[in-house]
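Only one protein chain is missing from this complex, and each of the others stays in its spot.
So, chain A:
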Amino acid sequence: MKLKLATLALAGAMTAAAPAMAELVFPSLSYRTGPYAANGIPFADGYADYFTLINERDGGIGGEMIEMIECETGYNTEKGVECYESTKGEGSLVYQPLSTGITYQLIPKVSADGIPMHTMGYGRTSAKNGKVFEWVFNYPANYWDGASIAIKHLLDLNDGSLDDKKIALVYHNSAYGKEPIRTLEELSDKHGYELMLLPVDHPGQEQKSQWLQIRRERPDYVLMWGWGVMNQVAIQEAANIRYPMENFIGIWWSGSENDVLPVGDGADGYKALNMHLPGADFPIYDDLQTHVYDAGLAAGAGDQAGSVLYNRGLYAAMLAVEAAKKAQEIHGTSDITPAMMRDGMEALVIDAALMESLGLPSFGPEFEVTCENHGGSGLGIVQQWDAEAEEWTQITDYIESDKEVINALVEEDSMAYAEENGIELRCE
């Protein structure tokens, strides 16, 4: 007992010693270790580098410097809670946990503490309904949009009909992987395809039986909701059974370079969705080069620039910075609070001119956040891996999801949540 109390006292002294002199605090709950590190690292690097760029080039947002606090979660919910509690007192403006499990945990906490959370293309899909989820945002697109976009792409390939087709979903057996099932089932009723579900347990290194089943049943298309090491293994297994890669489509979390590179030529033709464009062919990379990379300020090992998830980290940080600018504009002060940040996020408008001015021309979809709609426009592209050139190429324009099906599902799920938790509807 004594030993314990001494340890506690020491830990307490250490926590108290951490300085709190930040101006605008953006916590980064990242994961650079564990089975999901391969995907967590590029995102965290991109997120950090964009903030560094804003600090170095523009002197912060509206004159206020950005302080980014990084906290390692290891994609683990208990550590996620620890990270949240240790950073929320520092004046954190917005949380982006990059984990659906941690998101579910934090939704009630951020709502009670009054800190906005942005879960870009992950998390709880029905948080799109701003009437119920005041503090949670998931623009520009969500899982159900992703499921619908993938099916729309398949409809395009099959002249508008998926009758008698068989589609398999290989998914991470967790909240994340289970999210699209309802949507795919609804869409299966609408379009007449047969859905086959193949769960893969955490962390996903063992998928022989799932792919044996695919080899036996021969589905026409395979969709994948994978993350971390599961992606590489799935693509490798698909190559092993010689599954036609162009019929294999991953969600945007299963479509980065480190998922396909280990498979080599076998991954050629693999498709994945994306909510922004891949590649480093944007003017912002010149600025990053001058202000961040050449100055030796790049986060991590500095070798992730231009990869899909690095771009997503940039995109997430860009949306956060734009929302902060909006908040400063609305409230007429540069020193914003989390509540002001929320107002900024709810009034966020991203259009082509804005992206152009930021050095990211047509990087993402145009969208507008409103009080009712926290989910953006729900647009996504399909990209395809070229193993020879080792790069992703965009093969479709932005596809819009089937709002008729999705909005009904969002309404149903969010209302159930509101009822369960006694939430009064907003925006009326």
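Simple rule for what comes next: a contact is a pair of C-beta atoms (placed from the backbone, for glycine too) under 8 Å apart; a residue touches a chain by one contact, two chains touch by 3 or more; residues count from 1.
Keep in mind that, in the parts below, contacts and distances are computed from a predicted model.
*Asks:* If you look up the hidden chain in UniProt, what protein name do you find among "Branched-chain amino acid ABC transporter permease", "Response regulator", "Ion-translocating oxidoreductase complex subunit C" or "Nitrile hydratase accessory protein"?
*Replies:* For the chain not displayed, UniProt's protein name is "Branched-chain amino acid ABC transporter permease".
*Asks:* Taking the full complex into account, find the residue in A:158, A:174 or A:407 that is in contact with the omitted chain.
*Replies:* A:174
*Asks:* Using the document's contact rule, name the residues of chain A that touch the chain not shown here.
*Replies:* Those residues of chain A that touch the unshown chain are 1, 3-4, 7-8, 10-12, 14-15, 17-18, 30, 32-33, 37, 41, 70-72, 74, 76-78, 81-82, 85-86, 88-89, 100-101, 104-105, 107-109, 111-112, 124-126, 173-176, 178-179, 181-182, 199, 201-202, 300, 413, 420-422.
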